[in-house]
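Shown here: the complex without one of its protein chains, the others still in place.
Entry: chain A
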Amino acid sequence: MSDKKLFRYSEENKERFLDSANIKFDDGTEVTPEEIWHYLTVEGPAKYPNSFEINLYQGNRGTRDETLISSLKAQYLSLTLSERMEKAKDKGKTIAFIQGGQAVDPYTAADTIALRPALINSWYAGKTHGETIYQRNLRTRGIKERAYNDMSFEACQTGGYEQIQAGDLRVDIVAPYSVLRCSDVSYGLEAHRHGPNKDVKLFLADFPMRHQADKKWAIEYFAKNLRRLTKALDEITGKETTEEDLRESIKLHNKGRRLAVELADLWWSADVPPTNGGDRGSLVTLGNLEAHGDAQATLSVLEEARKEIEERVKNGVRGHGVAENPKRLFVLGSCVGLNNYRSEESGAIVVGTDNMWSHLTTIVDEEGDPYYNLAKATLEYPYEQSIEKRALWTVEQIKRSRAEGVIFIHNWGCNTQAAVSRAIVDVIKRETGLPTFISERELGGLQHEQEQNRVNAFIEMV
């Protein structure tokens, strides 16, 4: 058990918090603000002291803004992910491990919870209680090292491999997309075939490349991949996913995507940033509805977040920890980000990213063949297009967000993002004239100080 001193959310905000809405879950259950508050102030700190440690950079705290109710609720969903997944498995729910930056419409349609690497890690990490930040980091880095040994030390991130193979996580299927965004997805998936967990099913949705959205045959091929995907999921759930199920799922996810875009537009419309960069990022990405392993719960927090941001923009509220006239940064590249707290401390704020935002902005047609529509939309993700096309889309986002500096971050071993980093940044520089910077980082690595020094130097220059 941790003997570190822990912080506690201020009672000052409690009354307002208790007046907010319940969170509704996929299985029809609800949790009240009272129960959430109790969890955030009593149960959570006991189970996960690492998320409540008092240290210079607030440890693993999901949000630093205690008055942003939706963000506190998102924090609640994060903290309870592990126990919710365990309960879901006890009730026979199917869980898929996914990668590829895709929207999860087909998984939802097939009554399957889709979890990305970060969520798999959280599920696994959350099974152990009472750890300090140090203890948790040490344990999770140990897992990563073992996975490096089993796959390759040049893997970008080990994608939940060890947690699924040796960590006793009840994942039913590993079913990613082989998109160009990540060089390791296919190989990481294939690596599961020789691990100790032989029961886990494997499936690859094969993402075509090179002007893929302009080729009817490529869209049709990917649509067939999606049909195979839902069939593979059906074999586990024992249900039959109909076209209507997928259509309904697309409608649900479109709702999330539209809300996220509305929220982002509101945020960008404000003269002063209404939240800090971390909260902006976590609230916008709620639009994928997969961020917490429960689409309905995520949607209900997102709806609340949208209202809260609208209110803040109307009242000119400045986000917690945001400097006066902060330098606005747009971050692109691999599925990693900046240390928001430290960047804000240096007088900057992250106002946008391309990862995730790319498919949040892609609304799927709701009429006609849902598989074809979803395939077409997926192949149209701006992030997956050719250098020039992707860069020009990014330029639009940079302009919408009024960014003053651009950072392309690629993760260690992320070959396919690193490979185009200079070319993409080259186009952005040409089109916007903004200062740009390419940075490499390692997920969970030990060189964060060096990385931040470079980022801070860039912020200073901007």
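Basically, a residue touches a chain if its C-beta (ideal position, glycine included) is under 8 Å from a C-beta of that chain, and two chains touch if they have at least 3 such contacts; residues count from 1.
Going forward, contacts and distances are computed from a predicted model.
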{"item": "Chain not present in the shown complex, as UniProt names it (candidates \"Oligopeptide ABC transporter (ATP-binding protein)\", \"R-phenyllactate dehydratase beta subunit\", \"Rod shape-determining protein MreD\" or \"Integral membrane protein\")", "value": "\"R-phenyllactate dehydratase beta subunit\""}
{"item": "Contact with the hidden chain (one of A:30, A:154, A:311 or A:396)", "value": "A:154"}
{"item": "Touch criterion as defined above, residue of A:418, A:434 or A:462 at the omitted chain", "value": "A:418"}
{"item": "Touch criterion as defined above, residue of A:224, A:258, A:320 or A:429 at the omitted chain", "value": "A:224"}
{"item": "Residue among A:13, A:386 or A:432 that touches the chain left out of view", "value": "A:386"}
{"item": "Absent-chain interface as seen on chain A, which is shown", "value": "149-152, 154-155, 178, 180, 183-184, 186-191, 193-194, 202-204, 206, 208-210, 212, 215, 217-218, 220-221, 224-225, 228, 386-388, 410, 412-416, 418-423, 426, 440"}
